[in-house]
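Only one protein chain is missing; all other protein chains are in place.
Naming follows writing order (A and B), and every chain is counted from residue 1.
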């Protein structure tokens, strides 16, 4: 298996993991199978879709519907599984962190490839990584989880900025992606293990 | 009146009916006239707009503002009417079902015409048919109705898949549209009359 095939496979896996997280999140609501599938699709494909629409690229799952099929299958499988057995939420933390790293890298690279400025490119990495989760929570009528709690979007942004900085500094795309993605993973896993957080805002009344 | 004119007229009517449903839904909230118009526009035009943006087509109501005018007029008329008389909600069920069938067919055909793969094309039919209602509920800060209750999106998806299958099988576009739209209508009306539902998800705690 070469590197391209490996990255493609991880991309499909990241989409599937996000679809599962969408179903687990929506599970608190009395949604039917269709509602579940919509939330799963929004969580899995929302970030990349927003990125592609804003960058005026062909939406990735319209160009290759394997992503769409992976999201639907993973969503339905999770829907079935959670009715049979109790899945520990922590089961998803590691694949989700890998997915965040991969989405961040692919989103940043996609933006750089169409000539986006550096700050925009890094933000597109974050959008790809976290917007799906924000959309999932909006559909469930909840305040997005990613706006508080352990470092998540911050891990994504730090990695995206490192990637952009290395590319600007002349480092090869492959090494920059590895370093950027690695930083996302290290910060996110550190945040899970050690409870790293950003300061929470409270306005003076 | 030829078939093209008939379809166009039904399309305008479907937009108007969805705008009215938006106003009826928003009626539970203390919105002013502008808020009503926004919810009416979101309900009537949201699905087709998302489809066109994702497929990178010209947004249908920007290309032909008759749709926009129909939505505004229908929204304002409903706004006025509901302050004068009490409209039975059930009044809208039949035109809404016809609108769902038509939106599903037009959305699926639009996606097929730009070469989208089969599953994507069927999903675009569903997006066109139901996203307006999801957006309407999100603006009203409510959990989308379409995620539970009698079959709605499922009717749309079944019809869209039938349409795509018939086109792939070599059936003419007109007959495929008639069969697909007819199936949406039959399932949706059956769901209203007989209370057909999908199983509701409840996660094990």
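Quick note on the criterion: a residue touches a chain if its C-beta (ideal position, glycine included) is under 8 Å from a C-beta of that chain, and two chains touch if they have at least 3 such contacts.
These numbers come from a predicted model, not from an experiment.
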Review point. Among B:82, B:171 or B:189, which residue is in touch with the absent chain?
Key: B:82
Exercise for review: Would you indicate which residue among A:120, A:173 or A:192 is in contact with the undisplayed chain?
Suggested key: A:120
**Study point:** Residues of chain B in contact with the chain not shown
**Key:** 23-24, 26-36, 38-39, 49, 53, 56, 58-59, 61-62, 65, 68-69, 79, 82-83, 85-86, 138-141
Point to revise | Touch list for chain A against the chain that is not drawn | key: 53-56, 116-120, 123, 134, 138, 141-144, 146-149, 153-154, 157, 197-205
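The rule is short, and it goes like this: only the chains that are shown with their structure count from here on.
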Revision key, fill the gap. Between chain A and chain B, the Cα-mean centres are separated in Å by 29
